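Here's a slice of the assembly, chains where they normally sit.
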Amino acid sequence: MLFHVEMDVNIPLGFDAEEAARLKAAEKARFQELQRAGTWRHIWRVVGQYANVSIFDVGSNAELHDILMSLPLYPFMTIRVTALCRHPSSLHDDR
Amino acid sequence: MLFHVEMDVNIPLGFDAEEAARLKAAEKARFQELQRAGTWRHIWRVVGQYANVSIFDVGSNAELHDILMSLPLYPFMTIRVTALCRHPSSLHDDR
Amino acid sequence: MLFHVEMDVNIPLGFDAEEAARLKAAEKARFQELQRAGTWRHIWRVVGQYANVSIFDVGSNAELHDILMSLPLYPFMTIRVTALCRHPSSLHDDR
């Protein structure tokens, strides 16, 4: 089941640089784990923003919620979730 | 080069049903042609809306503009375009 | 899987009254069928509006989309969908 998730990241000016680096590394590791598992199916940078557009493939709403809430950078994110489904015109199973 | 395109379709109440069917069939044919060509890389329905979220892969801004303006349902669409690029954490070339 | 759905209904001034009555009766019948099935779990009127707030319990995003798109009054509705999940503090399985 697919969801469109937009994440804007805002780390405040003056936030401890080492802690920020640690959180970003943890975020990247967690992201790659979910990408390898096929859960975080797509991710793109939004040009000019510290933000991404992503597609998640999960078994339930609850699974998506748990994944998002436990992201290392979650406390710095503004998140918008949109439920998606297969488009009837598509020639393949667009995931 | 990737772009995120949101399309909301609004065919007015009372619009001629046959003409609408003709336009939708033309839209579908054009979409599948672009999907086969790899230009219209992804398309998803937004749940509860006559709307889609799409990812285009084009050679230039002008190519994207020409594609969108010539869609059969373009006169009924509200369109939002967002420029994307590859995310640095991604393990593969996310297209 | 639960979704929060807001529906605003707007039948234009001067729309044929008989056709409107027919559509409303069909909408009511369809609603009650889904309510009996446990799919349309809750519905409330918003005070002062021709609008409702509803909770749907469906197996997938696609199921919700198909239900909403086939509602008899769908062409007159503005719809907002929000994915929900169980609240961790709740004493029971809030559906």
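A, B and C label the chains in the order they appear, each numbered from 1.
Following the convention adopted for this analysis, a residue touches a chain if its C-beta (ideal position, glycine included) is under 8 Å from a C-beta of that chain, and two chains touch if they have at least 3 such contacts.
Since the structure is predicted, the reported quantities are computational estimates derived from the model, not experimental observations.
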| item | value |
| --- | --- |
| With 3 copies placed, total copies in this complex | 10 |
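The rule we apply is simple: only the chains that are shown with their structure count from here on.
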| item | value |
| --- | --- |
| Excluding chain B, groups that stay connected where the other chains sit | one piece |
| Intercentroid distance (Cα basis), chain B paired with chain A, Å | 23 |
| Per-residue overlap in chain C, given as positions that touch at least 2 other chains | 3, 61, 64-65, 81 |
| Footprint of chain C on chain B - complex, ascending | 13, 45, 47-50 |
| In the complex with chain B, residue positions of chain A that touch it | 2, 4, 27-28, 31-32, 35-36, 42-48, 52-53, 55, 82-91, 94 |
| Chain A to chain C touching residues, read off their complex | 1-3, 60-62, 64-65, 81, 83-86 |
